[in-house]
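Note that this complex is displayed minus one protein chain, with the remaining chains in position.
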Amino acid sequence: MRSNRWLLLVAAVVAALALGAAGCGGDDDDAAGDTGEAEPAAEQVLRINIGSEPPSLDPTLATDNISSFVLSQIQDGLVSLDETGEVVSELAETWDEEGNVVTFHLREDGMWTNGEPLTANDFVYAWKRILDPEIAAEYAYQLLGIEGASEYNGCTPAGSAKCAALADQVGVRAVDDYTLEVTLTSEQPWFVSQTSHQSFFPVPQATVEEFGDTWTEPANIVTSGPFQLTEWSHDESLTLEKWDEWREADSVTLTRVEARMISDPVTALQAFENGEIDACLDNNCEPPQEIDRLKETDTWFVVPNLATYYYGFNLENIPDVNQRKAMALAIDRTVIVENVTKAGEIPATNMTPEGVPGFDVLRQDYLPATADLEQAQALMEQVQSPKTDITLFYNNAPGHREIAVAIQSMWQEIGLNVDIKQQEWAQFLEFIGPPPDNAVDVFRLGWLGDFVEAFNFLELWMCDSGNNSTGYCSEEYDALINEARATPDDDARYELYRQAEEILFAEDGDFPIIPIYWYTTSYMHATTVEGWTPNIIAQYDLTKVSINN
Amino acid sequence: MTAFVLRRILWTIPVVILVILLTFAMMKAIPGNPFRRSDRPIPESIQRNLNAKFHLDDPWYQQYALYVKGVFTFDLGPSMVLRGRTTNQIVKDNFPTSIELGLLAFAWAILIGVPAGILAALRPNSIFDYAAMFFSNIGFAVPSFLVATLLIYFVSVKAGWVPTSGWGEGWQPDSRKILPSLALSLVPMAYFARLVRASMLETMQQDYIRTAKAKGLRWRRVVGVHVMRNSLIPAITAAGPLLGYIITGSFIIELIFAIPGIGTYYVTAVEGRDYSVVMGLTVILSVIIIIANLVVDILHGFLDPRIREQSA
Partner (left out) sequence: MGADEPSTAGAPIRQASLWRDAWWRYVRNKGAVAAGVIFILIVLYAVFAPIFSPYDPNKVDFALAYISPNLEHPFGTDQFGRDLFTRTALGGRVSILIGIGAALFILVIGTAYGALSGFVGGKLDDAMMRFLDALYGLPYLPFAIIALQIAPSVNAFTMMLALSIASWFTAARIVRGQIISLKQNDYVRAAHAVGARWQRILFRHLLPNTLGILIIVMFLELPGVILGEAFLSFIGLGINPPDASWGSMAQEGRDAYRVYPWIIIIPSVFIATLVLCANFIADGARDALDPRTRE
């Protein structure tokens, strides 16, 4: 009797396990780790991890890099940037720049997926929509270089007749169906390259008006790029499929892209190494502690990224420039990039990273790549009343804690007690303002370039910049930047950049921040995948990707 | 009996309102701006417009009233972070997945835990008993993130039996659902095993059982009918807190296995200061627990007349 029941129990458990295991399994292709001749595979399906749910696929509302990635595959802009960051034409065939007026001549075969032609009006609609104060789009600031834009965008009360009138005065209009004329507030040599950003993408007016908030759902969405959004299972995955009527559809090899949203890098790496994923967006498959091992594999790659990682000072709390310089010199940047971040980053010597035009002219060389403890200690002795108890704030994304711990130990060498405070993003942003909370002595930040020009990095340190949490304000510096903004001649402009960097980071510089390293983008893909390579501002182009056997 | 049920139900309403108030107060106390997501600050005019759009400038009692009204009309408001989606949509998309995960975990726990407890009670101090109690203690104590990580390592990576992460279609059999539900089930499983065992042992020592055995009634019938029924009552009472454990545990499991449920979403929403989503999810979770308790209590009242008398 008893043995029967026991047997029954065991049988039941085994049966349950077997049933579950026999159920439809996940796809288990082994696409990772195949070497051999580069022969295109029969099935051109790419499975990637994009890391998390894109908050919005509406070009007007999208702000993060995941939405950015998806949008750039399903939508065309006026222009785009190639692997080296150079401007290539997309919907705009040619363009003329005369003073502060830029005229784009659009191609006449541009089309939406619903068959409607894509005209200059779609751009006018989109650009006014992102500036619309009622929508309150966070990235409206990208368009504030257009005449009349800030007046319209800042208009209150939103939705009134006064604002509608201001909308008409924004400097963008469709001269005819295929000619877009833009009037800027001043000459801006980088404006055309800026229009590669998704905030400048066209938006289908009829679709938005018909579906409102749900216009980006796969059933409703209308786009104009090489791929279409065919499925979107929120928080889980989305699917892109090649649009056969795209103007250059013949050059696109991939037929389908399945994008999963795995936020935990350990889980993502497991999926990648198990052959469930072929490629990862940036480093979302790289837990920081595994980087050493991953670097040795043939699936890990790295390219430069136009971004700077820095520690900012709260100048009110650390007013003595000698202390700031000492703290800068005490940091061994080489140790950090070799032992902590380990992805081939470059120790930084000034704010603007390598890769911008004119970099060779503006780079500084006062900050060494390793530490200079002697000099740092000498400088500390010159400080009248040094602040020896330092509170360092950072946000709790992977990697920052390790760097903070390392730097904490380095600053101990010059006699500073560092208290590290970790906060999550929203709270951290509150604390650093500007103006920063007075508990903040040092804070960590990074700046990713919006467009490939030193200006984007240097304008941060102007007196009224909303991104300047240091409290640094120098008339001389502001004057230089303002002059650069109005200088169309490249060489003259680079010289102005150099002078600006000198004010900040030369031997007698002001050091409102400590530049630590210039980013790289590390990413992973299986050996069967070709063309999955980000450009200098971490953009990927799926039209260049193909799968081999 | 009906008085009992009615009274219990009536008490649920003020509790739900209190939970909403508590969550509301706590969310409002968190510093941070839901709209500032990058380190670029938001121009004042845009901030003003956003605040107006989401009623963030209204006095707190107005916001609270608006929200309570929303809850009772099942409208949980728009998401401030995922613009274009509402809390209701998010709940509709993700909640069933979490429920399915929880139910599967419960099923494992009952399927394995209850028989283990029964058998351990029928053979006290045997090897099986010691083994069962040993494993149940382990199940309690080892943190679930370690268990999950080890399971993935040995079952998925090394043996290759199932994929490492993900979740399939809702309510369809899928091999990816085994590991996460198993990992989540270990604590309830251990709990059931111990509880059933202890309760059965206690019951079997009762006089009326001993009498039945002495009278010569077939042991199987005695155990099957009397012992089981009386032993399972405590197991039902445990169901309430266990549900709470499953909800808590699912946060971690969903994160590790990349499951599109409510758990991971919750953490992201709190971090992003998505007020309406956080409040909506907390309210829903709490209401579910409260209702589950209600059901359990009523069930308990049915099965055990002593309870009904106590509360009269």
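A few points about this structure:
The letters A and B name the chains in turn, as written, and every chain counts its residues from 1.
Rule of thumb we're sticking to: a contact is a pair of C-beta atoms (placed from the backbone, for glycine too) under 8 Å apart; a residue touches a chain by one contact, two chains touch by 3 or more.
Note that the structure is a prediction, hence the values are computed from the model and not measured.
Note that the undisplayed chain, when the full complex is considered, contacts A, B. Here the missing chain is touched by one residue of A:Ser186, A:Ser251 or A:Gln289, and it is A:Gln289. Residues 265-266, 287-290, 293, 335, 339, 396, 401-402, 404-406, 408-410, 420-424, 427, 431, 439 of chain A touch the missing chain (whole complex, contact as defined above).
Those residues of chain B that touch the chain absent from the view are 7-8, 11-12, 14-15, 19, 22-23, 26-27, 29-32, 137-138, 140-143, 145-146, 149, 153, 201-202, 205, 240-241, 243-245, 247-248, 251-252, 255, 266-267, 270-271, 278, 281-282, 285-286, 289-290, 292-294, 297.
Basically, only the chains that are shown with their structure count from here on.
Note on chain placement: the centre of chain A and the centre of chain B lie 38 Å apart, centres being C-alpha means.
Residue ranges of chain B in contact with chain A, taken from their complex: 30-50, 52-53, 81-85, 90, 93-94, 111-112, 115, 119, 122, 149, 152, 156-157, 160-168, 172-178, 220, 255-258, 260, 264-265, 268, 271-273.
By the touch criterion given at the top, residues 1-2, 5-6, 9, 12-13, 16-17, 19-26, 28, 52-53, 55-56, 58, 61, 63-64, 133-134, 136-138, 140-141, 153-156, 158, 213-214, 216, 233-236, 260-264, 266-268, 270-271, 273-274, 276, 424-427, 429-430, 432-434, 445, 447, 466-467 of chain A touch chain B in their complex.
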